[in-house]
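Note that one protein chain of the assembly has been removed; the remaining protein chains are unaltered in position.
For reference, chains read A and B in written order, and residue numbers begin at 1 within each chain.
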Amino acid sequence: MKHLISIRDIKKEDILKILEKSEEMEKLLQTNKAIKRLDGKILGTLFFEPSTRTRLSFETAMKRLGGSVIGFTDIKNTSTMKGESLKDTIRVISGYVDIIAIRHPKDGASRLASEYSKVPVINAGDGSNQHPTQTLLDLYTIKREIGKIDGIKICFVGDLKYGRTVHSLCYALSMFKNVEFHFIAPDELKLPREVIAELERKDLTYYEYKDMEFKDDLDIIYMTRIQKERFPDLAEYEKVKGIYKLTKKHILNSKAIIMHPLPRVDEIDESVDNLPQSKYFKQSFYGVPVRMAILDMLLNK
Amino acid sequence: MKHLISIRDIKKEDILKILEKSEEMEKLLQTNKAIKRLDGKILGTLFFEPSTRTRLSFETAMKRLGGSVIGFTDIKNTSTMKGESLKDTIRVISGYVDIIAIRHPKDGASRLASEYSKVPVINAGDGSNQHPTQTLLDLYTIKREIGKIDGIKICFVGDLKYGRTVHSLCYALSMFKNVEFHFIAPDELKLPREVIAELERKDLTYYEYKDMEFKDDLDIIYMTRIQKERFPDLAEYEKVKGIYKLTKKHILNSKAIIMHPLPRVDEIDESVDNLPQSKYFKQSFYGVPVRMAILDMLLNK
Partner (left out) sequence: MKHLISIRDIKKEDILKILEKSEEMEKLLQTNKAIKRLDGKILGTLFFEPSTRTRLSFETAMKRLGGSVIGFTDIKNTSTMKGESLKDTIRVISGYVDIIAIRHPKDGASRLASEYSKVPVINAGDGSNQHPTQTLLDLYTIKREIGKIDGIKICFVGDLKYGRTVHSLCYALSMFKNVEFHFIAPDELKLPREVIAELERKDLTYYEYKDMEFKDDLDIIYMTRIQKERFPDLAEYEKVKGIYKLTKKHILNSKAIIMHPLPRVDEIDESVDNLPQSKYFKQSFYGVPVRMAILDMLLNK
């Protein structure tokens, strides 16, 4: 593993190694002591579009390891790099830093960057394409909170069509054994055919629904945000909006943990926040040890 | 003291402790050696509106202590956190960092943040409400430059109506003994009734004037910026503008130190800058040891 561009590039054994390393990192964090593993190293955060949360999570991970960070937060506000090719920018910046995290509005930008970089490149989201560190922190959350990934029963809710988070996590989970998939979405936002095809190829069990009702034996409910703009017909949106808002009532008999990639708008009622099974803020925190693990592994080969 | 939200939350003994600690920090700075007291710790600077000077002062303080900083400088330029509630942002970021400094355009935002944060929150200014670290650095400047706070004679000049700096400092000084207050302001910008009421409750002596003339026995002249926009009648502004510009002439017979929260526009003539009694740039510098003290005390309880 030289770069981290797509979850589909990574073998299952590498995923397991990252998850193991993440646990090690989480324990290091708990000691509350200054860590010096990446002392003197520099991460370049090249955010060609803003993504404050992802950027801060990467920066935190690097600084927790004793390293430092340079970068930019939005190319729109800079002038120098406009008009320059991505290739050239990467060739220049990879002469400055030890590792790069790139966020770009165009699909495939991260892959291209990795081809011209002298240092490891981590994809921090490129267009609608890939965001592999999100998938890895989702997997880590499952492992930490459920205790296993094989054999889990997971239910995705909301926008399953456009959300790269859902697609990537489905691909990743399809590498594990006996995972059972449930998908709740309106017709307009159903899981794309190619993701379904992948599950079928692996002979995995899946169910599709329109109504938000949960089976009692689920391990995970994975909520996502439904964006109004996705609907060609506003009346359709109004119809689903209400039923896709998770309240205490929906999970009275369920022990499933609740996950969400955040930000949430109103798809999870605030009354759910304090339930012990609500793990979305913890999930966000887990992004730090997972990104620490990835930085450490790519830099200390 | 778990958070620092308002100067009105702090007991006099805590203020004295902060001032003492600030002196310790100033001495540490003078040794010119790398300090490692907050090595490995991270400050999150959440600036929901820009305030470059305050942000840089906080960042300097953290870095002088060996810590590091993540954050954003203006929410308008980020997209991710728009549409997310302040509560959720705080819950996420307080999972990353060890301490937060928040700047927000809305009154009360800092208090709300402190209620949802897992880590200490410092108010770096919320709306017209509070900016307690400014008040503490003002107090520190007085202590360092006059040698005492009890019994000082202080004269505030300019916009005493809208300036939260003036109000907070008046409240803070009212905790000390025998402070004598002088207020010079046009009718439109006089000190609000509730601040006067506080001084009266504490039985403190105060005087109000319209003309900028200074008594010889003042210890401090505290200048503030008058903003044209505050005046409904422009003619009124033109009338006071000239007389509220401090020149050498005004302080020929005075030993009072000159303070100003900065930025100044033209309310202090440049010829005053080099007088030994002009302390406004030193006051700005004192923001660093004071913020170091606050960071250190909140993190090393």
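One rule holds for everything that comes next: contacts are C-beta pairs under 8 Å (C-beta built on N, C-alpha and C of every residue); 3 or more make two chains touch, one makes a residue touch a chain.
Not measured: the values here are computed from a predicted model.
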Contacting the left-out chain in the complete assembly, out of A:56, A:93, A:136 or A:184: A:93
Option touching the unshown chain, where A:40, A:147 or A:232 are the choices: A:40
Listed residues B:25, B:70, B:185 or B:288, member touching the removed chain: B:288
Interface with the undisplayed chain - residues on subunit B: 33-35, 49-54, 56-57, 59-60, 63-64, 66, 68, 73-74, 77, 262-265, 281-282, 284-285, 288
For subunit A, the residues touching the chain missing from this view: 39-42, 44, 68, 70-72, 77-81, 83-84, 88, 91-93, 95-97
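Quick note on the criterion: only the chains that are shown with their structure count from here on.
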Subunit A and subunit B, separation of their C-alpha mean positions in angstrom: 41
